[in-house]
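The complex is shown incomplete by one protein chain, all other protein chains being positioned as in the whole.
Think of it as A and B in the order they're written, each chain with its own count starting at 1.
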Amino acid sequence: MGAAAVVLAVAAIAAAPLVVSTYHALLMLPFMAYAVVLLGLNLLFGYTGLVSFGHALFIGLGAYTGAFLTTHAKIRSLELILIAAGALGALVAAPIAALCVRYVKIYFGMLTLAFGMVFYTFVLKFYRLTGGDEGMPFLRPTLLGLRLDAMPKIDYLVGPYYYYSLAVLALAALAMWRIVHSPFGLCLKTIRDNPTKAETLGIGVTRYRFYAFVISAIYAAVGGALLGPPTGNVDPTLAYWTHSGNIVFMTLLGGFTSFFGPVVGAFVFIYLQNWVMSVVPYWRLIFGAMLALIVIVAPEGLLGLVSRRRAAPAARA
Amino acid sequence: MILRASGLTKLYGDFLALDDVSLEVDAGEFVSIVGPNGAGKSTLINILTGVTRPSAGSVRVRDHEVTGLPPASLARLGVARSFQLVQVFPDLTVLETLQAAVVARLGRGRRFFASLARDREVQEGALEVAELFGLGDERHVPARQLPQGDKKLLDVASAFALKPEIILLDEPTSGVSTADKTAIMDTLVTASRRVGLKAIVQVEHDMDIVFGYSDRIFALHQGKVLADAAPAAIRADQRVMDTVVGRKAGVSRAPAC
Partner (left out) sequence: MQKIFNLACGSFYALGAYAGVSAVGWYVGAGGPPALFIVPLVLAGLAVGVVGLVVERGLLSFVYDRDETFQLLMTFAVVLVMEDAIRMTWGTSPRSTGGLYLAYGQIRVLGATAPVYNLIVILASLVIALAIGWLLTRTAFGRIIRATADNRDMAEALGVDMRRVYAKVFTLGTMLGTLGGALVIPATAAMSEMGIELIVEAFAVVVIGGLGSMRGAFVGALAVGILRAIAISVYPELEMLLIYLIVIAVLVVRPRGLFGAAEA
């Protein structure tokens, strides 16, 4: 995607609260949170070639970290929360990654799914610690030290919190862009394309997959923490396996072969889901059909279609 | 001594693929491993490059014991290889493939935030190897779109980009038209001089190529060493010629050397 398109998109997102209805502006908040998650997930999926069916674990982990810090530890600084979420994500991801990256394809998917459900069950059952299926409240965090409790919730969310989220997303995207275009990123691509050959070039496949996994977990946890404040509550469903499936769906929808594909996927998914639900409650049916269609017809997602159409005339030139 | 394999034996269940095979390669040597199909050539290469573990025996690179080390470790110790069935990175361009090799060589794989495009050493190193192998014009072509011969070249080139001490080539001219074979071999020899390569080991079926370029011929048959000598001695050994070449008496053309 051209730099101009990106700038325009950012400007559009920034201008949104001033232009569109509050309802739609509020929808942008989970979009931005998921965008962060997906940037990380795609490092694993699109750039390293590993599909995790358990990444909701880290989303849940990040969300619960934030909830726990605000409710029990009386820490309200969003900066601290995000850092803690990221750090915890990395910490938990390390042993899981160390185990899972030794396996490929379907075994990897199955292992990650299992770990995801372990976390889900843990959160669900140990209700004394986590609040069980009722979840845990995520109190309004302070932004850059500013305690904005007096603000009405909507104003807070569509105002300062909105732009804070945007800033986090922008930083996350910038960091991921550099990662993807670094020597490390190139090594990941070699592992995706041909792990055997990558090994013979001296690139330790397992080790690099491990790094990619941990980085993606950090992103997922940070995104997860951002998901908390808008609803004010976090619950175990954040870690359920179908949630993991949904974020993979989002990545596929937007296109895993391009950098911004997953971000587009998150946007389309959230808005489409919202729109469908306003018409009929059976969004899963429609989305399931959509997923099937994508897998069969357009596995490279929306952005993949766009680049295919752009490439066609060039090929004829 | 660059590489020394001693007493290598490999059992696949009941099948003895290699039986007490020993091979030593010194600096400056070009060794060709020959033998009929099933002789154990690929198994030998796989053991020497860490893809397979021997059931018995050891491999040393310079003075390091490397038996059983994975391919990545061996690559870092200076052992590079190319593949019989050509292996490339389908979605990476020629340049990117070579950059990856240089990145690995320079140990810059863990630079998470550095800009690849602005890494002068990597860029120049990759470009140099591309041009050495005549792939300069195609440097931005994704590997999957390359013609077969160029894919082969890329496979070999990426091994060279590691600036290894020794390179093991598994049938470098297989699948290539006869006209192109000598071109590839000459490129290989020129490149090895430029890159500072100390030794080359190749598995090769084309006896013209073998006699044309080797300092030493290592013949395998049914997992055992049949002969290990200079081309002239091999050519004079009827038993080896019959086993490896078949009932055709001698070679059809005089070799280049």
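Quick note on the criterion: contacts are C-beta pairs under 8 Å (C-beta built on N, C-alpha and C of every residue); 3 or more make two chains touch, one makes a residue touch a chain.
Keep in mind the model is a prediction, meaning the values are calculated, not measured.
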{"item": "Touched by the hidden chain, restricted to displayed chains", "value": "A"}
{"item": "Touching the absent chain when the full complex is considered, from A:I75, A:L291 or A:V306", "value": "A:L291"}
{"item": "Full-complex contact with the absent chain, from A:V7, A:V20, A:A73 or A:L99", "value": "A:L99"}
{"item": "Sites on chain A contacted by the missing partner chain, in the whole complex", "value": "51, 53, 99, 103-107, 109-111, 113-115, 117-118, 121-122, 125-126, 240-242, 245, 248-249, 252, 282-285, 287-292, 295-296, 299"}
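The rule we apply is simple: only the chains that are shown with their structure count from here on.
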{"item": "Where chain A and chain B are represented by their mean Cα positions, the distance between them in whole Å", "value": "43"}
{"item": "Complex contacts: residues of chain B adjacent to chain A", "value": "49, 51, 70-72, 75-76, 80-81, 83, 87-92, 96-97, 99-101, 103-105, 108-117, 119, 122, 155, 158-159, 162"}
{"item": "Complex interface listing, chain A residues touching chain B", "value": "175, 178-179, 181-187, 189-190, 192-194, 196-205, 208, 211, 215"}
